[in-house]
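Please read through the structure below; I'll follow up with questions.
Note that one protein chain of the assembly has been removed; the remaining protein chains are unaltered in position.
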Amino acid sequence: MTGFLEVDGASKAFGGIRAVDGMNFMVSEGTICGVIGPNGSGKTTLLGLLSGTYRPDRGVIKLRGRRLDGLSAHRIVQAGVARTFQTSRLFFRWSLADNLAAATAARPLADDNSKATTADPEHVLALVGLAGRGDTICASLSNAEQRLAMIAVALATRPVLLLLDEPAVGMSPSEAMALSQVVRRTRDELGITVIIVEHNMHFMMGLADRIMAMNAGCKLAEGTPAEIRGNPDVIAAYLGT
Amino acid sequence: MLLQAVANGIVLGSLFALLGVGLTLTYGVMEVPNFAQAGVITLAAYAMLWLNQTAGLSFWLAVAGGLVVGGVVSVLTERVAYRFVRTRPLAAPVVALGMLLVLDNIALVLFGGDHVSLSPPYAGDVVNIGPTSVPAVGVALIITTAAALVVLWLFLQHTRTGRAIRAVSQNAEAAATLGIRLERQYVISFLISGLLAGLAAFAYGPMYAVFPYMADTVLLNAFVVVVLGGLGNVWGAAVCGLLLGLLESFGAVYISAAYQTLFGFAVLLLMIVLRPAGLFATGSRRIA
Partner (left out) sequence: MSETSTLARARSSFLLGPARDYLGIAVLGVALWLLLVETNAFYSSVLAAILIWTIATSGLNIIAGLGGYPSLVQGAFYGIGAYGSAIAMKWGQPFWAACIEAIVAAGFLGLVIGLVFSRTRGQYFAIGTMFTGLAVALVLNNWRSLTNGQLGITVEFGFGDMDQLNVAIPAATALILMLVRFVSRRRLGWRLQTILEDEDLAEHIGVPTARTKLTGFVLSACIGAVAGILIAQYNGTISPDLFDYYVGFVMFVALSVGGAGRVLGPLLGSAFIVGLPDLLNLSSGIGLLVAGLIFVLTIIIIPGGFMSAIDTVLAAATRTVMRR
């Protein structure tokens, strides 16, 4: 039986450094999966492998049984995977509405068997909490708004899998709360599976259904938030050298 | 024939090395492709010509004057144009080309479009080394390049300014935090670049004619040298200049003289496809 997302032996090296080294894991559909780990543990690289930003040196990545490894990023978007970035990335000179229009148009509506959402721009803006801000030029959005806008743009491509790369960076506690709500609604209302890479443990613990801990490019541990919180290896990795 | 091709290659390679080093220096420091350097060469050459033939100065004084002109014009291009596009990498090459257009046409307007010749006292002499014969101007080019590289090496290794330039080339931000005044380094590298261009004018002018677009094609080759040697790598440029000179010389002798520049172009294409970081890359600068 094929799982939703299956990663088998994925590896990626840059120069001599093995950023991701033989990762094996599965993610179930409709869940929020957190990825935590100290700096340099390969979290962002892993997201990059899933989104097509990088091509894996080795390994297999399957989304609903369809192989994604080796595809270029835009094809992976077409397959239903969207991502956000660590630093805010938008078409800054354009309005929010235009950013969404570009993202929506990039993915043809006629679709495969996926439970792909028909997230229309207005709905998406409302979901991320930026309703009515469509005409704002993205450069003049605040940091938190830009990070939400990035999520909106990703959602506008009608993904089945959403990858969030440290979405809470630079957010105040209340902004992070709002972000949590957005992520939950994405899962609950749109049925989208979410993988979040985050430093902010607090943020993750309350949000994720399952958490995967990474260290030095490998999977360290995997389980419910409670299990991870109590896992001695995880604690050591974070507190260690 | 083989040895002659080698000799020609070394002469040509010296020219490429001289220009490539100046180009890669400004590249390393400012990430700007200094195409205007071809215009600097042109104006320096015309200055030498004017000083020598119209103003009546002795040849060597005229050359010194030309060097000064080279340095000044080069610094001017930085102050007037390049410095405004340091933060806009997309604008840099077109501003460079714009300045080249301006400089070339200043030469055209001031001096006319005729091909004229810059004649050093030893023009016409030929030096025979074994079975090969090299024109004296070619030998002068080799000697000039060698001397310039030695002086440059001493400067970069053993003077404070030289070391500062190397630091900025490696990592401008870090250099700034160490208290190195970036603006000063930019101006100095352009000055050096301009002096090297003046030397090139002195060495290259007599070999080919002096006319407003004299240096444009050669500079394109110099760019290939910069890419080959690794962007910002001065010694890579020197070595690769020689290599490219030999390559083009062999191509000219054994395949076709008219298409000599195409061999440089072919090398560029290969680099883009195979090794965008150059043969001796330092750091992570790549062209593709």
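Each chain carries a letter (A and B) given by its place in the written order, and its residues are counted from 1.
Criterion: contacts are C-beta pairs under 8 Å (C-beta built on N, C-alpha and C of every residue); 3 or more make two chains touch, one makes a residue touch a chain.
Because the structure is a prediction, the values reported are computed rather than measured.
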Residue of A:51, A:146 or A:215 in touch with the missing chain, whole complex considered: A:51
Omitted-chain contact residue, chosen from B:40, B:67, B:95 or B:149: B:95
Chain A, residues in touch with the chain not shown (by the definition above): 51-53, 72-75, 77-78, 82-83, 89-95, 97-98, 101-103, 105-107, 135, 137, 153-154, 156-157
Interface with the undisplayed chain - residues on chain B: 33, 81, 84-85, 89-95, 97-102, 104-106, 108-109, 113, 212, 216-217, 220, 223, 258-259, 261-262, 265, 268-269, 272-273, 276, 287-288
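The rule is simple: only the chains that are shown with their structure count from here on.
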Centroid distance [mean C-alpha coordinates] between chain B and chain A, Å: 49
